[in-house]
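With one protein chain removed, the remaining protein chains of the complex are shown where they sit.
Presenting subunit A:
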Amino acid sequence: MNHKNVNVIRMMMFFVNFIVILFMSIIIYETTELICDHSMARDFLENIKFIPTTPWKVPVFSLVLLATLILGVGIREKFGEYVRPVLYLFSIIDIMLCIAIMYYLNMSYKGVMLLPIANIVVYIEGNKKKYMFLVVSILVYILFDYDIFSIKFNLFSINDYIQHYTFTQRLYIFGIRNVLFSLNDVLFIFFMMIVIQNQVDERVRLKDLYDTLYQAAEESKISTIQLQEYSRKSEDMVKTKERNRLAREIHDTIGHTLTGIATGLEACIEMIDWDNKKTKSQMIKIAELSKEGLLEVRRSVSALRPDAMERLSLIPAIQKLADNITDCTRTKVQLHIEGTIKKLWIEEEETVYRFIQEGITNAVRHGKAKVITIHFQFDHSTIKIEVIDDGIGCPAIEEGFGLTHIREMVGLLNGKAEFFSQNGAGFTMYAVLPIRWR
């Protein structure tokens, strides 16, 4: 709003200057006619110090120059951003235009110089440059004065025209002239007041802004510290997670193989006395199993991924698992599949594989089962898995590391895992997983 006020005052200054030029032009023109009508031209020449400007040139040239000055302001207002690099040039042009106007007004009016000063205040940024331009234009304002110029040069004075009027007429002319001059000065003072007020307001606003900014910076410092703490904690969590994963891998792979080997070897111990041949074949299978276990350990160490899963898709991998158990132990593993087999995402395959692996391991190790039945049921959007054994079961299920891990893995895929057991009637693991279509 204040910026608007500044512009309004500047426009008023332009208007007053327009009136001043018009007024002086009328005086010059009318007096010239008066002098000629009274045949006083020769006497007039005797009393002047220099040839006056041609009467018609005074309004024409000075008003054209003033219009150019206004145009310059218009361009700066409209294309402020684009003309920024040449703002200095504009200010220099302003000053030159005013010098030309003063020249055409026979150096009798210097108030027009306040216009470029106002423009400099508005448009020139940067204190140093602003003051430089202000000093130049103020010097012009001070020095381009009739009384100073007429010391060194012969100049025409507009007063020589005014001297041609009667005393009363002169009073009126000087009166009007001085009112116009004062009006221009007063407008300039107003203009400067508003500019200064704007700057004070701006400063207050800036201070508020600074305070807000300072507060925000303080808060952000605290947040940073909190974030650092959080990041440290989450790093620890990742470490813990990774440790858990490693523990699981060891449990899942080596634990499983070793269980198979131990059970197989127990069978061998029982058989060796009465059936060497069968024992030998059993031992060969155990050896193979142990080799496989070794490979799995190596693989786990390098990639921590199930080997069977890498080479085979889910069903053959599970079949392989079942065959290995059936071959190496006295436990038989049966695999039943219902529904259309679907290709699953790698995370789901892995979870299913681990689920079954855990079920078989538990059944062989703890349940002393003779038969393990695995049911797969592929539905439209889910897969149901059951691992049922006929082992000894347990009175109350204590979920150890393995089962907890399995439940977590299923949970991560939005599935559900359940474990049942009736004492002496085996153990059942049941899981439902949603299938994400591939």
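Please note the rule applied: contacts are C-beta pairs under 8 Å (C-beta built on N, C-alpha and C of every residue); 3 or more make two chains touch, one makes a residue touch a chain; residues count from 1.
The working rule: contacts and distances are computed from a predicted model.
Chosen from "RNA polymerase sigma-70 factor, ECF subfamily", "General L-amino acid ABC transporter membrane protein", "Extracellular solute-binding protein family 1" or "Transcriptional activator ChrR", the protein name that UniProt gives for the omitted chain reads "Extracellular solute-binding protein family 1". Note on the undisplayed chain: of the listed residues A:Asn5, A:Thr53, A:Asn244 or A:Thr382, the one touching it is A:Thr53. Residues of subunit A in contact with the chain left out of this view: 32, 35-36, 39, 41-42, 44-46, 48-57, 154.
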